[in-house]
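Right, I'll just put the structure down here and ask away after.
Only one protein chain is missing; all other protein chains are in place.
In this document, chain identifiers A and B correspond to the written order of the chains, with residue numbering beginning at 1 in each.
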């Protein structure tokens, strides 16, 4: 579900940039799978999981194909897509942290890699379309911080040996809720004081 | 030959962007070797082949150096350069697929990595010069699709144990011919319907 939401965000970014069908497929895959691939490269798990388990790849490609034929009205999809994207963010930051932790990384770096898993695909999408990554831009609602929050919670649970299926889901739910609140109330990270004026 | 054509495309992109000699050398190497390096990282072959067999690196550097001293007239080189580039594309997509397949990847992902080998260098060149990668732009003739075609043919041959030197060359020739036809007849990938108007 997160994969589909991420793939849709990539494919729609391609449409906005007036890229063709091939560009849509590439950006859908890069957005949906990019974060996990970067994480796997950094922990030395090669080939990355996205290349050995093809389910996610096919899901991303099918999403791009559907969006090629059907132009969903923006009003209709905006809400559901953002919820799905938040769910993807929450699940990816937790699973990414768990995978990095079990690969032998210390808790703080495992949390960083969990956040990378969740936001890396979006960064790749933005670099490939020639934009400054949206997670870095101050005009965007908080996106990486909820992911970091969920990843840090997961790493803490793992560190104190409290990670269970339900505590992990709780951490994911926290990240999802945080992200949706940030979206709704338009929370922003602060600018450096001297850059404000 | 493909390496030289790719290196020339990188060095000439550097000249167009008014980069200096160092920028020409970096872009020549990135374009010529980038695709293979990314592929090797993804299949876990470290250090990448480009760092253990230095022939290609030197070929790319010498190409950049020659283009630094001699400004070939655009009219004279355009044709030969494009043919050489197509040959590089065809050969790289086949060898990339074979290497990925022998590294234990399944046929579909081996084909994807074969395409990555062929087009990755160009993507790196465009990201480093601050452009949207030309393979994603709809105003360009088909470039990645011929590479994907050659890679998929190679993966199919490998999967059914039909890969021989001559069938591999046939797949490469198919990709090269496809690319040259796309160039000549200016084939484009379709835009999503809703982006057309």
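Note that in this section a contact is a pair of C-beta atoms (placed from the backbone, for glycine too) under 8 Å apart; a residue touches a chain by one contact, two chains touch by 3 or more.
Fair warning: this is a prediction, and the values are worked out from it, not measured in the lab.
Q: Which of these, B:5, B:67 or B:147, touches the one chain of the complex that we don't see?
A: From the options B:5, B:67 or B:147, the contact with the absent chain belongs to B:67.
Q: Can you tell me which of A:144, A:158 or A:175 touches the chain that was removed from the display?
A: A:144
Q: For review purposes, identify every residue of chain A that touches the missing chain, sorted by number.
A: 41-44, 103-106, 108-109, 112-113, 123, 127, 130-133, 135-138, 144-145, 188-195
Q: Going by the touch rule given at the top, which residues of chain B touch the chain that is not shown?
A: Spelled out for chain B, the touching residues are 14-15, 17-24, 26-27, 37, 41, 44, 46-48, 51-52, 54, 57, 67-69, 71, 127-130.
The working rule: only the chains that are shown with their structure count from here on.
Q: Quick one: chain A and chain B, Cα centre-to-centre, how many Å?
A: Taking the average C-alpha coordinate of chain A and of chain B, the gap between them is 29 Å.
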